[in-house]
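Only one protein chain is missing; all other protein chains are in place.
What follows is chain A.
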């Protein structure tokens, strides 16, 4: 089986749980007292997908504003971007929309975008309705999933969905209808954004 290296970046507001999702995915571990990421941290995990092995080179970026300008280094060349928000913080969903916009304008053209609403174990203090987030994701043809890094809910599934949307090498030319295309022209679906 061929190993394919796939660069993946995680974007999103500070404190939404980007590092926790990666930590759950790679090490199946959750730490309550995780310190803010500096720049970005890097982890890898290899998963089988069809006839290939996908080696995810995961760049888990810092959510803090002062590192915002570094983001292009991490989404440049990425096969996929996971944009994370916190379902209990409406602000973090607004930040997510900004990230979608930035990716559309400056990101790689054929990047697979996944939207992850994290902390779904805290449903009783939810601020972002699932329906709204889901519709937004559909409007930009992005993967949508709610996750809980703490309870290990949907984290594996998130990356499986990404894997499935990565076109296999042999027929790289074949366009999957589901795959999200970012183009420099404003797509009609963006009217919902911001």
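By our rule, a contact is a pair of C-beta atoms (placed from the backbone, for glycine too) under 8 Å apart; a residue touches a chain by one contact, two chains touch by 3 or more; residues count from 1.
In the analysis below, contacts and distances are computed from a predicted model.
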Q) According to its UniProt record, what is the protein name of the omitted chain, chosen from "UDENN domain-containing protein", "General transcription and DNA repair factor IIH subunit TFB4", "Abasic site processing protein HMCES" or "DNA primase large subunit"? A) "UDENN domain-containing protein"
Q | Sole contact to the chain not displayed, among A:40, A:82, A:96 or A:112 | A | A:40
Q | Those residues of chain A which, in the complete complex, touch the missing chain | A | 5, 7, 9, 27, 38-42, 44, 57, 59, 62, 66-67, 69-70, 73-74, 76-77
